[in-house]
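Okay, handing you the structure first.
Omission of a single protein chain aside, the complex is shown with its protein chains in their original locations.
Right, chain A next:
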């Protein structure tokens, strides 16, 4: 069983059943379906971060670099007025992102602890200002995507990305695949050493493992998943701009992952839903919603030491 905890199984069962049904009941409300799609895409991004921070032990503040890269690479690679195949380009984009993550990883993984946080932040800020100041990439306004790609596989097409409900299911599929991928990796032999390296790096090295290699591969996997999320987000809204890469983006995702329960993976979904839900409620309550949001987060972090997932587990396990 990939999902070892009861809480995890219950939450994921409820989540996927509800998530599958949402477009059926809200077919007419494309705004809400669109909003739900964004939350799902964000959940993919937060899960990839939760994997790196909570399980591999790499506290990165530069994860949004790859989120933005996913979007930018699509605009850069595809012709402007021609619908390309989504799956083909998704693979290209993930491969290039993986390569960039490999290069960035070799540099940043030479550091650890607070230095790792600083250098990941610095590199993503460099990328942010590069796109911000570049004329050919649209500067602060970014670039527009005029044609949504088509999604046929072997001539069969099930999804029309111009249809919000279809896009929604594409995002839900991304959540499922990301969740399964991370869970399978974590329970693999590779995952065992990755986790051992987080718990006790000195010991793991003294047992004959090159922990740098394990961390590098994990970093590449996490970053590539983030790039996929960024690609989806850019396609949903039809543009990409430097805001994708801000450190606020990385920071918000980190807050969501901590809120949900760091390292629990399914908690990342929970955290994203809660954060976005709270924001939606507070935005409609008051102009000063950020104040309420901040207060709520402080309260939750203080009261729920292991995040929402930790709290649920305390209630439901045994």
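Keep this in mind: contacts are C-beta pairs under 8 Å (C-beta built on N, C-alpha and C of every residue); 3 or more make two chains touch, one makes a residue touch a chain; residues count from 1.
Rule of thumb we're sticking to: contacts and distances are computed from a predicted model.
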Candidate names "Integral membrane protein", "ABC transporter ATP-binding protein", "Succinate dehydrogenase flavoprotein subunit" or "Alpha-glucoside transport system permease protein"; UniProt protein name, chain not shown: "ABC transporter ATP-binding protein"
Among A:126, A:153, A:199 or A:298, residue touching the chain not depicted: A:199
Hidden-chain contact residue, picked from the options A:189, A:284 or A:305: A:189
Candidates A:144, A:209 or A:237 - the one touching the absent chain: A:209
Touching residue (missing chain; options A:217, A:255 or A:316): A:217
Hidden partner chain, residues of chain A it touches: 184-185, 187-193, 196, 199-200, 202-211, 213-214, 217
